[in-house]
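Below is one structure. I have some questions about it.
The other protein chains are all here in position, but one chain of the complex has been omitted.
Going by the order they are written in, the chains are A, B, C, D and E; count residues from 1 in each one.
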Amino acid sequence: MQTSEMKLVVVIAEDDLEQRLTKEILALGARGYTVSRVRGEGWHGARKSEWEGENVRIETIVPESVANSILARVAERYIPHFAVVVYVQNVGILRVEKFA
Amino acid sequence: MQTSEMKLVVVIAEDDLEQRLTKEILALGARGYTVSRVRGEGWHGARKSEWEGENVRIETIVPESVANSILARVAERYIPHFAVVVYVQNVGILRVEKFA
Amino acid sequence: MQTSEMKLVVVIAEDDLEQRLTKEILALGARGYTVSRVRGEGWHGARKSEWEGENVRIETIVPESVANSILARVAERYIPHFAVVVYVQNVGILRVEKFA
Amino acid sequence: MNATQAMFLSLLSPMVLAFILGVIATRVKSDLKFPEELYTALTIYLLVAIGLKGGYKLSISNLSDFWRPGLAAIALGIVIPIVSYYALRQLGKFNVWNAAAIAAHYGSVSAVTFGEAIAFHDTLKEEALRAAIEAGKVAAGTAADAAAAVALYREQGLNYEGFMPSLLTIMEVPAIVVAIIIARLRAEEASFSDDEGSSFGEILRELLAGKSTLLLIGFLLIGYVSGKRGWEQVSPWFDAPFRGVLTLFLLEAGLVTGRRLEDLKKVGPFLVGFGILMPVASAFLGIAIGKAAGMTMAGATILGVLAASASYIAAPAACRVALPKASPTYYLTASLAVTFPFNIIVGLPLYHFIAVKVYGLS
Amino acid sequence: MNATQAMFLSLLSPMVLAFILGVIATRVKSDLKFPEELYTALTIYLLVAIGLKGGYKLSISNLSDFWRPGLAAIALGIVIPIVSYYALRQLGKFNVWNAAAIAAHYGSVSAVTFGEAIAFHDTLKEEALRAAIEAGKVAAGTAADAAAAVALYREQGLNYEGFMPSLLTIMEVPAIVVAIIIARLRAEEASFSDDEGSSFGEILRELLAGKSTLLLIGFLLIGYVSGKRGWEQVSPWFDAPFRGVLTLFLLEAGLVTGRRLEDLKKVGPFLVGFGILMPVASAFLGIAIGKAAGMTMAGATILGVLAASASYIAAPAACRVALPKASPTYYLTASLAVTFPFNIIVGLPLYHFIAVKVYGLS
Partner (left out) sequence: MNATQAMFLSLLSPMVLAFILGVIATRVKSDLKFPEELYTALTIYLLVAIGLKGGYKLSISNLSDFWRPGLAAIALGIVIPIVSYYALRQLGKFNVWNAAAIAAHYGSVSAVTFGEAIAFHDTLKEEALRAAIEAGKVAAGTAADAAAAVALYREQGLNYEGFMPSLLTIMEVPAIVVAIIIARLRAEEASFSDDEGSSFGEILRELLAGKSTLLLIGFLLIGYVSGKRGWEQVSPWFDAPFRGVLTLFLLEAGLVTGRRLEDLKKVGPFLVGFGILMPVASAFLGIAIGKAAGMTMAGATILGVLAASASYIAAPAACRVALPKASPTYYLTASLAVTFPFNIIVGLPLYHFIAVKVYGLS
């Protein structure tokens, strides 16, 4: 089946940031996103229970330009202050118009 | 370590569809799948609580041909009627025979 | 935005293995990981409820060499005895020093 | 008890106040949230508790009194969605799908509003008894006094029929079916995802197997066949704590409603007006038809509350499948952010007041 | 009370009916499901409640009566898995791993079946008292009557020993250990993932630290040392609501069983037969050995129920680790879709009936 190329941006961050991040992502041009509750460990220690806080994993399929804006925004406003990981991948999708 | 190429198909859809979709995926030739509960927002509005319904994220590693059948089936039967997103990626796996 | 290439290793396994796997992953050189609770079906049957046990999905961003060690370790110690799936992908990340 | 007193009694209950606190919490952007699983657990608890107690009460009721109120309930479940549909279509200019989906919600019923109505009447009874004791009309504590209390409730029209939860169950499904039929008849071009087996029979099956219907019908039957003996085994868990659990549930309902308030602008003033006026009209109809069916005042009031209440478990689930082209923003916002709070806060004492007038009691 | 009456009493309890409703719900493809977390929460509640009450009862029991029933319980935990293993291997033609895993399940015990047996006996007592009151033999409400009631229960053999939950705890682990030893002895080529430290000691540790064993042993001790004073602090939460919570749990168990029913074909008629006949044989053995150990009739019946019950918390967890080559389809389907419903629905009154015969009581 014929698919088109898009970018998948994944942001893993403390759950308190969920609302702020999803608002930003939509404001930067994404048409949607998907969130799951996750736990994790990293430089800021373990985040594996309600006591320590947990994380969310936000994934959004976007055109390359939007992906770049999201990366830039996360790098500027979140990485310096919070426990955040972000990565980007290529994905094949149906119906380009749904995401752009 | 030597890995082989396969396709990873991810379907995000309203949770009511979980059983139907997983049955179809197995029927089309996948040997397994993994499901997680997610929330999200998109063209059909927010799906973030029990009141509005939530989503599931189904991922399955399959050979390219099966990936194509799944994409085609989702495009034909689900996308017109339901809140569904589908994408496909390359992955490297061990033990081809487990997935094909 | 300028990103660097890394490997994303994803391990899907029975939830009883969570602690053992995450310890190994850190011991093999990963700087962090993210875990989500998932259900699934595969060669070992359905793992979709507390009665049957459920699965975890562990993802970790690592340099290629660490990815190879993880794959080798999983192939040697886990795949023969347990319900485990593992795959690897390319990802673009910010700040290489966080992961290497 | 006059209207103002009843109003205060309702407003000052922990349940209603918890709901308001939930709304406020979202307004001040609190990080308070209920996990989904807790919401689901509370829902299951409430449905099972309502069903079991209803079944037990049914097992000690006189069933020959049941058929007329039963017919009244079905009549309401047919009339309300039809009236709603035309109001929304003609006056509100909604399209076929949205009008039908909203009509389905207003014709069907809300188990939590019902539970709150029961709690409200239990509080009314406690108040009446307290007043009578203070006035020296009834003493407290002996068997003779228990009989006096029952007489007192009857005199003030506060005793409701044991089969009320059965009416709740009866009213859940018909309105949804009626609304779907209307949408099918009205839309030639209807494409009910028919290639996917969402045929009419399929939809009916899904409705009857839907979790709220299944739990209510199932536990009504269980309560009925296991009778007094069964009820005594489980009532310490399903009866005494009911209003406390309801308090937690309404806190969560307030959180959800609060988040929905922002959508009020999107749905427009017409739907907000509809979400207030339609319930009042339905309640009046329900009380009148309940009186005609020979029900007690409290029974007729609760039937009025059922008529006024809008579904938010069964109907949304059905509409997602059967009317996928309808927008959840309309039906959820109207039912959750307008009608639910209105009924809980203003509606209950208002309908009680209407019933007192209709029954000419005070 | 004759067998038919006991049968009805059991069948018409809200608990059993909720279980049946759960099975029906999956058959009609209802969207009702319990979140995992609710299942886990209910399990924790039931284990803690059983442990605490058992510990309290133990603290007011005469411990010198305990050692013979204790030995009886251990004997059952050794004999049943051995017999099961050979039956499955010789008659059922199962391979070493599956035979051992299934044997582990049938030798170990189910806390929920135990809880239902306790609930059943409490209902039997209530019935006996009601009958005696109606017959004018006992009056209601005074202290003298409470003593009369106790005498009545004793006369009808309905009083069970306070240390029954201790027997439940004792029987959880041994059978699993025995089954694993058998598998090790029988299979030269056994590869118990030994490179990974799943050595025998490791497995034993995991068994004793497994959540059901840990909660039962832990709260037995807590109940014991905190005694009457402690029990009174927590009993409003762990005692009175027990049967209500059990009702919700059995609803969920019914949902899981219903989903498993499809696997019945896969496991074949032999295992289905085994899942019915083995429990009956074990129950008989348990009742006989309980009588020999000098237990009351009710105590021996509950020991029989323990013998008959198949584990579904401790054993599956242990088998996944210690016998990973065994297929969950066999052991879970047999224990959950065959033996559990059989015990709950038919078994309890049947074993009561057997006990009445064995004790020659009526």
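Methods note: a residue touches a chain if its C-beta (ideal position, glycine included) is under 8 Å from a C-beta of that chain, and two chains touch if they have at least 3 such contacts.
Here the structure is a predicted model, which means the values were calculated and not measured.
Indicate each shown chain that the hidden chain touches within the full complex.
Across the whole assembly, the hidden chain touches A, D, E.
For the chain left out of this view, which of D:79, D:245 or D:261 touches it?
Selected residue, touching the omitted chain: D:245.
Can you tell me which of D:13, D:212, D:296 or D:329 touches the chain that was removed from the display?
Counting the whole complex, the residue in contact with the absent chain is D:13.
Need a quick check: the contact residues on chain D for the chain that isn't drawn.
Missing-chain contacts on chain D: residues 9, 12-15, 17-18, 21, 24-25, 28-38, 41, 119, 122-123, 126-127, 240-245, 247-248, 251.
Which parts of chain A face the unshown chain closely enough to count as touching?
Interface with the chain not displayed, on the chain A side: 14, 16, 44-45, 49-54, 77, 80-82.
On chain E, where is the contact patch with the chain that was removed from view?
Here the touching residues of chain E are 35-37, 40-41, 44-45, 48, 52, 205-206, 208-211, 214-215, 218-219, 221-223, 225-227, 229-238, 241, 317.
Basically, only the chains that are shown with their structure count from here on.
Using the contact definition given at the top, which chains are in touch with both chain B and chain C?
The shared contacts of chain B and chain C, listed by label, come to A.
If you take the mean of the Cα atoms for each chain, which one ends up farthest from chain E?
Using the mean of the C-alpha atoms as each chain's centre, the farthest one from chain E is A.
Based only on mean CA positions, could you tell me how far chain B sits from chain E in angstrom?
40
If you look at chain A, which of its residues touch at least two other chains?
36, 89 - these are the residues of chain A that touch more than one other chain.
Can you list the residues of chain E that touch 2 or more other chains?
In chain E, the residues touching two or more other chains are 31, 36.
What are all the chain pairs that meet the touch criterion?
Listed by label, chains in contact pair as A-B, A-C, B-C, B-D, C-E, D-E.
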